[in-house]
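Just one protein chain is left out here, and the rest sit where they should.
Should a chain be cited, it is by its letter among A, B and C, assigned in written order, with residues numbered from 1 in that chain.
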Amino acid sequence: MLDTPSAHPIAQIRNLRVEFQTKDGPVVGVEDVSFEVAPGETVCIVGESGSGKSVSSLSLMRLVEFGGGEISGGTLLFDRRDGGETDLAKVDQDLMKQIRGNEIGMIFQEPMTALNPVFTVGRQLTEGLRVHKGLSRAKAEERALELLRQVRIPEPERRLQQYPHELSGGMRQRVVIAMAMACEPRLLIADEPTTALDVTIQAEILALMDRLKRETGTAVMFITHDMAVVAQMADRVVVMYRGNKVEEGPVEQIFNAPQHDYTKALLAAVPKLGEMRGKAAPEPMKLLGVEGQKIAPIPGTDSVLLRVKGLTTRFPVKGGFLRRVVANVHAVEDVSFTINKGQTLSLVGESGCGKSSAGRSILRLVEPLSGEIDLDGVDVMKLDQSGLRKARLDMQMIFQDPFASLNPQMQLVDQVAEPLRNYDIASGSELHDRVANLFDRVHLPRSFMRRFPHEMSGGQRQRIAIARALALNPKLIIADEAVSALDVSVQAQVLNLMMELQAELGLSYLFISHDMAVVERVSHHVGVMYLGRIVELGPRARVFENPQHPYTQALMKAVPIADPARRKSEKDLNFKPIPSPIHPMGHDPAPSEYREVEPGHYVLTTDSGY
Amino acid sequence: MLTFTIRRLVLAVPTLLFISLVIFLLLELAPGDPMAQVPLTVPPEVKEKMREALGLGQPMHIRFWKWIVQFFWIEPQVLIDHYFGTSFSEGDLRVISWQTRSPVMDIVVQRMPQTLWVVGTAYVVAIIIALPIGIYSAYRQYSWFDQMGTFVSMVGFSVPPFFSGVLVIVIFSVNLGWFPSIYDTTHVVNDWDSFVVQLNQMVMPVMVLALQITAQLSRFMRASMLDNLNQDYVRTARAKGLSEYVVVMVHVLRNSMIPVVTVIALGIPAIFGGAIITEQVFKVNGIGQLLIGAIQANDLPMVQTLTFIFAVLIVLFNLIADVLYGILDPRIRYD
Amino acid sequence: ERGSDGNVSIIYWQAPSILNPFLSGGTKDVESASLIIEPLARYDQNGNMVPYLAEEIPTVDNGGVSEDLTSITWKIKPGIKWSDGSDFTANDVKFTADYCMHPEGGCAQLTKFEGVTSVDVVDDMTVKVTFDKPTPFPYGPFVGGESPIIQAAQFADCMGAKAPECTEQNFGPIGTGPFVVTDFRPNDVIQMEANQNYRDPAKPAFATLTFKGGGDATAAGRAVMETGEFDYAWNLQLAPEVIQQMEAGGKGTPVAGFGPLVERIMLNQTDASSDLPEGERSTAMHPHPFLKDPAVYKAMSMAIDRPLLVEIGYGQAGKVTCNWVPAPAAFNSDTFDCSTQDIAGANKMLDDAGYMDTNGDGVRETPDGEPMSILYQTSTNAVRQDFQALIKQWWSEIGIETELRNVNASVFFGGDPGSPDTFQKFYADVQMYANTFNGTDPQSYLGNMLCDKAPRPDSQWQGENISRWCSEEYDALHAELAKTAGTDARAEIGKRLNDMAIEGGAMIPLVHRGRLSAHANSLGGVVLNVWDSELWNVADWYRID
Partner (left out) sequence: MTDKDRFVPDEGLAPASTALPAAAGPLEELHQPPRSQWRDVWDQFKSHRGALAGGIIFVLIVVTVYLGPFVWDVDPTQIDIRARNQGPSLEHPFGTDQLGRDMLARMMAGGATSVSVGITAMLLALFLGSFIGVLAGFFKRLDGPLMRLTDLFLALPLLPLLLVMMLLFREPLNAAFGLEQGIFILIVCAIGITSWMPTARIVRGDVLAIKEREFVLAARSIGTTNSRIITRHILPNVLSPIMVSATLGIATAIITESALSFLGLGFPPDFPTWGRLLFDGTDYLQQYPERVFWPGMAISLTVLSVNYLGDGLRDALDPRIRGR
């Protein structure tokens, strides 16, 4: 740690410059970056998407070459295990083969795709060991088992025989970590190891890495754009911006006294849990560099827009010889809530707890099994297809992945105009004007109208999705993880936009998210879901400040806080694996019963499975 | 997986029955007459008598029913009799070819060896050549080798075998005298020398057929490799310090082979179906030649039986390909 | 000496399907079977009858044929054995007749037994065939490759409806010929060995014989003349240049022989226009608008350069002919001469007859104003397509517009009444194909032009009078032929019938086609015979060292 600053750094990156040869000429991935990592130290590299974080780390592994990149300048000094400093930028791939995996381990961003789908976990774990350490198969398996135990995977013996797809995301990421740790590398590079994961799993992984680092003394280079994670992990922080290092320093210094404007903006954009404490209504975030921001609370109204009662959605699981339904996935189970006009209800919970299914059920994009949905006097459940089409004029949805939810082959103007065309609301120049207005609404220049989704950044894409949802002047927008895939700064902009629209147009939102800090920022009411049920429902302030249900409490604990002074330790966490939501045919779960702990604050009293 | 397989097999029965009906109706509708090859010197009255002797006088549905019974009930009995020495099928009329007045299945069985030898070898040779070409072309995309491979395989794809076959005959049989131009189907392989003779006579048809199959398979292999080479797990494998050989030939190849293997499986019915034009050009007289001959002679029972067997194989190998996919790709589980 | 010359290999580009010629009329089957089973008498290369299993050819003179021409008595050569060692008797001959004449058997050679009322065994060595009426040419049954004798013992259980079940018998008949089957693979290859019981102990010279089928004529010719893989190739219908090129290979020699095969253009006497309703189209109800006019068909014939057709299409295997029956020589009429093309004459003839191009589009119109455009169909075959192209061009030079069509042979020659493309239906104005007859007597062949043989809807479009030509005079003369005995007298009538049909515009004969086969230079004893099976004298073949 920092108490041995004199220790010889394990890796020194000096004036790194990486170029990519593309059809439109060379593209600079990293312009000029220098920093070093000492043994036993965690260096966090932060910066927005595309700022060159991954490219820097891949350069150190000399893996950029395989992606078409070229290290065109700088040195990458690495202190090899058997002494001797080597410039990795100059060595040949044969030597690199011995260093990779052996002396430098790497954990990749996407646990879902980083593992080879057709080999067992055991095989992939032992491969590196057998190459570098020359272990026999049996020895290697022994060691693999030990590694799996170290990363605390339940039932490690069985895991060795399993294929990656049979593991959950968290487990897979742990396997990737075990793999990177296998040969006890001196430097571990972790490229956004938790970005794709849930809060709870993220918390576990972070704790795990921290412990491993402490136990083995490995140096860690940790790449992320999540400031809360940085606060949790880092000893030292390097801030990157557009291919350059803009700031470097110990973690406290970066958080408390940021120097560079970009760092300041970054920090400002991070919603922090607890920031809203004491405020009754949500209000937009204060963003740096935005002039004339109007920060006012959004109270909403008290008249009910949407009333959902006893909503139940199940997905059939077919099986057997005749492909009959043998079981059901109880995705949404007896869920009831209301949303007021101009207000936001947030649904939070772990992956797979049924948030999306609930949102889609309301729009009847999936057919609910039973329940009542009343949207401003319209009984949605009773509508036929054409009635439903009409009802969707009043409720719209924004989807999680801004890229996936836009058609890559259509110009933006057409995508935004599509709902208007569908309902024959406007045509010709009127249509064009309305679309242009929508672009204005979401703060996109009109010149973007002829672009394609791939020509937009993630935030801009999500704005298009919002514009499209707004086109029909809906009363209710269901935002299913609308900001989860975005960079912090972009996320803040989109959140502000959504709140601004709410204030101006009196929109109601059903906001689905697993990010507690974001939820705290935007919602009037919060519902916590677990295994298809709402386990706790109430005003945002009450649920956050006074969580009653044990699951809510655990969830709150897991959220990392963007403050290096308030790190969580591993023992704070106790998560049980989620039980299966699949029940055989005929299983009839008991109805949910709630206790009102405070006015408007309900907690589930019946069994939730937690 | 087992239930999946069984369910598909059970479902295949009505499908196949329907296919057999469609084939039958198609053949009935088709113009043509089994007497077409009887010389003009035979007068029409006699031809009419001959037609009746073939059973053509009966109404269509009766003939279809007869065929069904013969094919699904009597032929299996014959098979059992053949293997176990029983005599279930004694006295029953089997599916009889109009051209040869002999059981269709006997001829099919007789034709199988040469078809398998030639077309099967061509398929194997093509696979052996195509896979490395595809792999290397993908690994060095847009390299000289890749461009060359594309060029050759496209030319191979575009030359019809009635031309390439004759071309190799003229070059290698007529001018160089290396290989026989006519395949000897009676040749028996029982020692090294006779094996060499067999190889000799197989070289040209195998060459011509393999060229076409290689052209398609190597394209496919290349596409599949390219799809996988950019996957994240490849980077992971490299980060582990594995050698390029292991990365490409173990990690990438194993994934790329999944679709290719199923494609190969889907191509197997074509082996049994023979290669009509190539067999004709080299006088291999396998199943393909049998089919085209039967079509030309309007030998309906033969055509019906052969196409139906072919349909069975297609349906079967469709299923096998699906099952293989499930076996090769652990992510896929059929319930 | 028998078996001393090893193996002889024969290639037929059409593969034999069966070795029982009674169940298949195909040339390939008849000729391959002729290696194994033999008739009582055959025709030699000159069309003369020679006794084979019979002692001599029965005639009225030697008392073998009764004076009233209603019966013929054959005497069998003594000492002939079947290949299984048993004796060949008159019983086998009678059995063969019963086998083919069985009403359910579907015998392909039934015409051979036309008019036969009974076949009686006089004694073991004598058999008598009785006809229902005086038959001037009683050599139908048991003469020629189409009518060989099969063994009674072997086929006893294969009569009538049972015939197709006797696969073993049909694939390996026991015979008296020079070879016996050791392995028969239908539509592929036959392997044979010398018949140890063959009547001439010195023959055949070859111990084994391979008979390969399949492929195409080019490949067969190449295998004999260029690569020398085979000794004998059958029926090489190839362009003369191709034959020349192959011959230059130096391994084999083509041989040609001429039977009565004539490539001709049939002229539809009826209207085949598709405007007519089905059932009236191509029937006598609607006569053809202009093809019945002598000026038209003669002009069409004059416009054709037959020597050129021969040169391009058949070379040494073709001769110019103006006759329908160009062989045997006695029947070949010399009334017409058509060996020079005369476009000018043809044009003049049409002008004179009033067919003028009134609207200047290059196509003449009939006096009724109908354009002279015709549809010309034939089967798919390279030479025929070249002929079509040439003739189309020549006819365009005399102002007749021609549209060409070719039809897959198996459809064209198949008699499916449901298909519009058969040559019997003749849904075209003219069509080209070749036809011939078996043996040396054309009586029934000449009967093809009788009025009542025209294919009609009510006869399921069956019938041999393809051009629907009809002349009472002709019918009467043909009836006279059926009663006339004596070769010279018959030939005289035959020529007159031929002339009537040609003069009357039933057809335009083009080429007298020979048969072209090739044998290896090392194969001796080959005598090409067009009147009988080409392999008729395979017992005499030998290897030249």
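As a working rule, contacts are C-beta pairs under 8 Å (C-beta built on N, C-alpha and C of every residue); 3 or more make two chains touch, one makes a residue touch a chain.
This structure is a prediction, so every number in the text was calculated from the model and none was measured.
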*Considering the full assembly, with which of the depicted chains is the omitted chain in contact?*
A, B, C
*Full-complex contact with the absent chain, from A:389, A:566 or A:595*: A:389
*Any idea which of A:12, A:57, A:343 or A:400 touches the chain not displayed?*
A:400
*In the full complex, which of C:27, C:191, C:283 or C:388 touches the chain missing from this view?*
C:388
_Sole contact to the chain not displayed, among B:27, B:124 or B:253_ = B:27
*Footprint left on chain C by the chain that the document does not show*: 218, 238-239, 241-242, 245, 274, 308, 312, 380, 382, 385-386, 388-390, 392-393, 403-406, 408-409, 411, 418-421
*Which chain B residues touch the hidden chain?*
4, 15, 18-19, 22-23, 26-27, 29-32, 147, 150-151, 154-155, 157-160, 162-163, 166-167, 170, 174, 216-217, 219-220, 223-224, 227, 259, 262-263, 266-267, 277, 291-292, 295, 303, 307, 310-311, 314-315, 318, 321-322, 325-326, 329, 331-335
*Where the missing chain touches chain A, by residue*: 22-23, 49-50, 318, 360, 363, 365, 389, 392-393, 396-397, 399-401, 403-411, 418-419, 422-423, 447-461, 465, 468-469, 471-472, 485, 487
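The rule is short, and it goes like this: only the chains that are shown with their structure count from here on.
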*asked:* Centroid of chain A to centroid of chain C, CA atoms only: how many Å?
replied: 86
*Would you kindly tell me how far, in whole Å, the mean C-alpha position of chain C lies from that of chain B?*
38
_Residues of chain C that contact two or more other chains, please._
none
*asked:* Per the contact definition, I'd like the list of chain A residues that touch chain B in the complex.
replied: 61, 63, 66, 93, 96-102, 105-106, 108, 110, 113-119, 127-128, 131-132, 163, 165-166, 176, 179-180, 318-323
*In their shared complex, at which residues does chain B touch chain A?*
3, 6-7, 231-244, 246, 251, 254-255, 258, 328-331, 335
*asked:* So in the complex, the part of chain C that touches chain B is made up of which residues?
replied: 11, 15, 17-18, 20, 23-27, 103-111, 161, 163-167, 170-171, 183, 185-189, 191, 210, 212-216, 218-219, 222-223, 226-227, 229-230, 249, 409-416, 418-422, 433, 435-438, 444-445, 462-464
